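Removed from the display is one protein chain of the complex; every other protein chain stays in position.
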Amino acid sequence: MGQNSLKANVWDAGLCTGCGACVGLCPYQGFWEDDVRQVFSCSLSNDEGRCSAYCPRWNLRLSEIYGPPSNKGGSTPELGRIRGYRLARASDPMLRAKAQHGGTLSVLLAMALAQGFADVAVVAGKKESLAMTPALVSSPKEVISYAGSTLFVSPTVSGYHAARKAGFKRIGVVATPCQAQALAKIRSVSERFEDHPGDALSIVLGVFCGWTLSLRPFKERLKELGVGRLVAMDIPAGKGTLEILGDSGLAELPFDGFEPMIREACAFCLDTTAELADISVGSARTNEPWEEMRTWNQVLIRSERGEAFFSQAVELGVLEVREAPRGALEALKTAARAKKQKAIRALRQKTGPGPKLGYLDIQDPFLPKFLEAIETEGGSHEGAH
Amino acid sequence: MGGIGLEKDPWNVILTGVGGQGNVFASRMLAKMLAAKGLWVTIGETFGATQRGGSVMSHVRVSVDRRLLSPQIPKGAADWVVALEPLEALRVLEGFGSPEVRMVLNDRPVYPMGVIAGEMDYPTQEALRADLDALSKEAFWLDLTGIAKALGSPALASTAILGAFVAKSGLSLTKEDAFLALKDSIPEKKLASNLEAFEAGRLAAGA
Partner (left out) sequence: MKELIEDCPGKRALFLGNEAIARGALEAGLGVAASYPGTPASEILESLALVASEANLYTEWSVNEKVAMEVAAAASFAGIRSLAAMKQNGLHVGSDFLLHLALSGVRAGMVLVFAEDPGAHSSVNEADSRYFSKMLELPLFELSDVESAKEVIKLAFEISEAFKIPVLVRSVTRLSHASGVVELGPLPKPRRNAVFRHEGFILDPDLGAMISAPVPLKRMLLQEKLAGLKARFEEFPLNRYFGPDKPETLLVASSVAVLYAFEAIERLSAWDKAGLLALTTTYPLPEGLLKAHLKAPGRVFIVEEGVSFLEQSLKAFVAEHHGELGQKRFLGKDEGTLPGVGELNVDVVAEALAGALGLSYEPVPKAYASKAAEATLMHAPQRELAFCPGCPHRASFFSVAKALALDGRGGFVCGDIGCYTLAMLPAGFQVIKTLHAMGSGTGLGSGFGKLGRFGFDQRTLSVMGDSTFFHTGLPALINAVHNRSDLLLVILDNQGTAMTGFQPHPGLAFDAEGKGAMAVDIEGVCLAIGAKVFVADPFELQETERLLLGMMGEKGEGVRVLILKQPCALSPQRKGKGAYEVAVDEAVCLGEACGCNRFCTRVFRCPALFWDKNAKKARVDDVLCAGCGVCAQICPSGAIQKKELVWAA
């Protein structure tokens, strides 16, 4: 498995999430706008190549990235490990205003740096012309300038590589589900490499993600809409639209007919809630009024470290917490299951008949159980991981 | 023949090397020395790839009489091959060699791009010597780049090899002839070192 088969089976096959796991390791591929591209052909074809070893869309063994089933904290096939589920928001209303939603992530990140959970944090930064690029943040004060959500992919994992190269030993990462998977894969293969590339990962703060937009078709659409340069985007709950605020107007795009603008790889994604993070954060989409909910985040606490970390934020008073409304977790599960089912269907369709299933390693002993749990309507809550 | 020791008429000499080694310069210098002795000389060469690492050769043809001669030596008709780079000698033999050909070789390889890039192999000197011995009457190997470096610049190998060739082939050409051939074609400050290289090549070849 070398770069050329990664190109054929992942990049050119529409499976690449743009997480950046294969970027910045060598001079043979690069990231531009929102895609990884082969720049020069690398003739190496051994199994030691980091590009394929790290890629979450190549030979992914769920059992390896999720690790052995833990007896602390429930593990669900839809949402992964859950040690706790809360609604949270930044205590500081100014910060909330800047952060589009509840600002929980900014608070947690600033705290991670301030309290020494991480020496540096990798976040998605904006580049000119809508494209995203990873940014390294080492001061809690800088965190707020990276707040706000985006619908474009950032090669964030390449920022982790850059931080390691720069000598950081404790690195925090704000990761989407696919990026969290990549980081988990790096951890799972870490022993294979002399320099143990997973060792520097100190905390992963996950963000929920349903899909991302593909940059070029979106830009074309933006031009047609005539709203000028993009200022902000949001998905108001329950409306089924994307709000686009440009410097010369506001437009609302209905999700119907949205498909061509969504990144192809997102159709094959099995994760909505960044299951492999220490803590995952998303906007609160419950059945309560949106104007109230838009200032809150849903938080899934997943690991022991995540739990300790979250508690500290609450103790320090930087986060306000409340219990989630009844049925909220169930609703989240339902949505996550639906996405997984859709992704599995898409993978079956893509791979065709036979045992192959896209990027999932079919030798993985956990895979049949996982498939059964997801594909059986209303399946077991205690599933594969 | 011609009072200078031409063994044959026309007498055919191929100078070969890699672009940038001074092959064109050496062939002109040889031809000038011979023309100054009243001989009719032609040089056939191709420019173009000369500065881009390509194989280069110059064909020098010498005759006592004025006659129509192709500037390119016919197949198998080279009497001498003078190679600034040993691998190039082998390439020349494929087209122009014969069991009668004799050679003067600089032993310093210039690696082709594919070898530099680690994709191809350059033959070992033993293998190359075996090939060249099998394909020629005589092959004289000399460390002319070494001699040239000792005189201040590896580029002087092109003049040194001429000295060596003159000695080996028995042409009655001296340092004075070299001086006459060079004096108008190179800057004065380079004249002395070139003449020294010519003489050093002659001595190295046993003159």
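A few remarks follow.
Labels for the chains are A and B, by order of writing; each one numbers its residues from 1.
Operating definition for what follows: a contact is a pair of C-beta atoms (placed from the backbone, for glycine too) under 8 Å apart; a residue touches a chain by one contact, two chains touch by 3 or more.
None of these values were measured; they are calculated from a predicted model.
Among B:64, B:115 or B:207, only B:115 touches the chain that is left out of the view. Summary of contacts with the chain left out: across B:69, B:150 or B:186, the touching residue is B:69. Among the residues B:135, B:160, B:178 or B:197, only B:135 touches the chain that is left out of the figure. Residues 18, 28, 31-32, 35, 38, 40-49, 51-55, 66, 68-72, 74-77, 87, 90-91, 93-94, 97-99, 111-123, 127-128, 131, 134-135, 154, 184 are the ones on chain B that touch the missing chain.
Within the entire complex, the positions of chain A that touch the omitted partner chain are 25-28, 30-32, 35, 37-40, 42-44, 48-50.
Here is the rule we go by: only the chains that are shown with their structure count from here on.
For the pair chain A and chain B, the distance between C-alpha centroids works out to 68 Å.
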